[in-house]
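Only a single protein chain was left out; the remaining protein chains are all shown in position.
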Amino acid sequence: MEIIMTGLASILFGAGIYNLLQKQLLRIVVGTVLVSHGAHLYFLTMAQLKRGAPPLVVDGVTEYTDPLPQALVLTAIVIAFGVTSFLLVLAYRTYTVNETDNMEELRGSDHE
Amino acid sequence: MIYAVFAPLIFAVLIPFLSRWKEKVHTGWLILPVPFAIFLYFLLHVGPNFEPHMQSVNWIPSLDISLSFYLDGLSLLFALLISGIGTLVVLYSIYYLNHKEQLGHFYTYLYIFMTAMLGVVLSDNVFALYAFWEFTSISSFLLIGYWHYRERSRYGALKSMLITILGGFSLLAGILLLTIVTGTTSIREMVGQADVIVDSHYFPFILTFLLLGAFTKSAQFPFHIWLPDAMEAPTPVSAYLHSATMVKAGIYLMARFSPIFAGDPNFFFILSLFGIVTLVWGSYMAVRQTDLKGILAYSTISQLGMIMAMLGFGTDVALFAAVFHILNHATFKGSLFMVAGIVDHETGTRDIRKLGGLMTFMPISFTLMIFGTFSMAGVPLPFLNGFYSKEMFFDATLVNSATSPFLEAFVVALPILAVVGSIFTFIYSMYLFFGTFTGKYKEEELPQKPHEAPKMMLLPPFILVLGVITIGLFPEVFNQSLITHAADAVFGAENNQDIYFWHGLVPAFYMSIAVVVLGILLYLTKSKWEGIYSVLPGRLSFNRVYDWLIEMIEKVSNKITTSYMTGSLRFYMVLLLTAIFAITLGVLLKTNGINFEVTDVAPITTQELIVATIMAIAAIATIFVHNRIAVILIVGVVGYGLAILFVFYRAPDLALTQLIVETVTVVLFMLCFYHLPNLKKSTTPLFTKGINIIISVGFGLLLMVIGVSAYNSRAFDSISEYFIENADPLAGGYNMVNVILVDFRGIDTLFEVAVLFGAALAIIAMIKLRRDKGAK
């Protein structure tokens, strides 16, 4: 199953990259979201899946799923959320100020 | 000695404060005693019984860098030139430069140079030497650019800096290699290990690097091109830096290291080859110049070539003559520059075509010039020092063939080239003298009415001419007390030569005669053969190479940079991903990282498969769907799918968090993109699409391979056992993930909150601050 999950994460990553390579802001932002989903899935998968009970201490249970990656991924998810919300607002502002959502029209090598 | 070296620097710092009184007293007077005191200090060492000595102060001992000053004959000769001519130049500049100029700057640069140059010739530590060396280049740059509002000054300054600093960096590489090979930073200790250096396989590099450093500094062909443009500097500077001292730093370097390189015949060959070519080319080009200082600049180049060639011959006579000529050249060339400056100052032009017949207006300058030019031309008169060293030079070109295994042709050509160069030297010397002071007086062409310069301004060149004559009349006095010590230092052993005026009817004498006779003939017929300059150099000039290079550097860099810095996000991403992909793949293959031996995996279940399939389809679908709401929802599907997977994989906290985050994100998406235009059908060309597909698929596959290999390469148990065991007993919590977050790894969480805080602030700032709405 880990192999399949790695594959799924790779598909998310690949699809994300494809979207990143597009012109329109929305697609690009969607790309980053997909990439971050992929990254989080990788992390969880790498720690082996389903090796024991959920990491909640229960008397008598000795086998638990690795809790560390879960904690790390949780942190990463929250951080990704913060950054993504920033990015969304940034994209919106970029659009309203520059009046285009096409990154290819936002090239420019002038510096004010 | 250390005070002597740093005294000018200290005054250089003080000068801006001194120049406050410049309305009353010319700044030059205030600081004139400094170089003079240094000169007297070094003069005390002169004498037949001179013994080298050393003085050392630690600077950065952990890098083996110290300020150790070693005074031997060679250093003493240079130190005397630097301080002596320095004194005269300061005196001269008091009359040359007007009150109203930025004298503070001028003297600051000049005194920085003085310290730097004294440092170069006295330092025994190679790094200290290098540091001083660079500072001579920098102060020279500033002095050339002194009148920086002139275009030509800026051009000349930049050119000299680029070429000399190029040489400086090369020198640095050379001395670094020397320290690697010998393990010491002291030149004297390096000389002691000469055979180690020559036998080292680094030797060719050492030689090349040091030669490049010396050739650029001492304006050897083809790096001579900066020197004529350096003439944009005020004349005192030209007299001082660009003829008497700084340009001899390269000569000094070669002289200093010649005991080391003596073991290698290539060294001598290269040195004499470049030297003789520079000699001929410099004197040939000098004849063509019309600017007084231009003539002198090329003349300096050719004289430097001559000294370099003599160092290259490597025989005792040649080395002796080289040292002797360093002194002679400084005296006569210094006086010539000063007189040229006086002519410029009093007539308002340096163009020799406009000058002429000044003899009656400026009789003293005229007299001084006779001695200078005739000494430079090597006219055989017993009171001209130039003749002595020139004759020794001729002598050296002949002796040479017996001692060294040079190429036959080169050996034969050497004396001939020497004579040819000297003939041109003779011609331009005569041209310089007669062109300025005799012939027709062209009043209408001169910007000012000429008259003799103030007495004090004539004093410095007068003293130098006095030097020319004294050395000419009493060469043995100078020999015994100074030159022979310097020659010893260069030769690395006792090097006693006697200086005679009359050698008898030896070949060198015939060569001198030939120079004079042919020189006079060619000078008189100069107008007949001048056409040759349109053939050679014609358009072939190293200046053009330099200009072309500078232009190309800017053009090509601009072309290269604009070719990839397009501002296109996609293009950057493509480059970035391709680079990461290619290099990572290379490493993966090279280190045999791939590991497909699948072991220890969880069983596959249908429900997981279904969710995974939906997620995969949804992810890919984002590419094809063009409705913005639909795309956002599809992304939501992926996110919620992930949450479900988290549930499957026994990560309830993650699932919960993911659920909340995904919901908020989707709402935010909706908010932000509701007003944005709908997605358009992709109009990208097929080619671009193809690249996009290749990159995203390739990158996905690469990560897949790495991920699977990493998974299969599990080499250790996770540290998590500790958390599982201790969450309850030590941290007092049942939810291990929570315990890790708030306790074991509390810092992560604290700063995760900091990220959210920062994001919130940034969002507020972005939304509220709308200062240039509409504007810009």
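Think of it as A and B in the order they're written, each chain with its own count starting at 1.
In this text, a contact is a pair of C-beta atoms (placed from the backbone, for glycine too) under 8 Å apart; a residue touches a chain by one contact, two chains touch by 3 or more.
Definition applied: contacts and distances are computed from a predicted model.
The subunit not displayed here is recorded in UniProt as "Na+/H+ antiporter subunit D", chosen from "NADH-quinone oxidoreductase subunit A", "Nucleoside ABC transporter membrane protein", "Na+/H+ antiporter subunit D" or "Cobalt transport protein". Of the candidate positions B:N49, B:N98, B:T591 or B:T683, contact with the unshown chain belongs to B:T591. Among the residues B:F474, B:Y533 or B:Y564, only B:Y564 touches the chain that is left out of the figure. In the full complex, chain A contacts the hidden chain through residues 13, 20, 25, 28, 32, 35-36, 38-40, 42-43, 45-47, 68-69, 72, 75-76, 79-80, 82-83, 86-87, 90-91, 93-94, 97-98, 103, 106, 108-112. Interface with the hidden chain, as seen from chain B, comprises residues 58-63, 127, 130-131, 134, 138, 145, 148-149, 154, 157-158, 161-162, 165-166, 169-170, 172-173, 176-177, 179-180, 202, 205, 553-554, 556-562, 564-565, 567, 569, 572-573, 575-576, 579-580, 583-584, 587-588, 590-595, 703, 706-707, 709-711, 713-720, 722-723, 743-748, 750-752, 754-755, 757-759, 761-762, 764-766, 768-772, 776.
One rule holds in what follows: only the chains that are shown with their structure count from here on.
By the touch criterion stated above, chain B contacts chain A in their complex at residues 562, 565-570, 573-574, 577, 598, 600-605, 608-609, 612, 615-616, 619-620, 622-623, 628, 631-632, 635, 638-639, 642, 645-646, 648-654, 657-658, 661, 664-665, 668-669, 671-673, 675-677, 679-680, 682, 684, 692-693, 695-697, 699-701, 703-704, 707-708, 710-711, 718-720, 723-724, 727-728, 733-737, 740-741, 745, 748-749, 752, 755-756, 758-760, 762-763, 766-767, 773, 776. Across the interface of their complex, chain B is touched by residues 1-30, 33-34, 37, 40-42, 44-57, 64-68, 70-75, 77-79, 81-86, 88-93, 95-97, 101, 103-104, 106-109, 112 of chain A.
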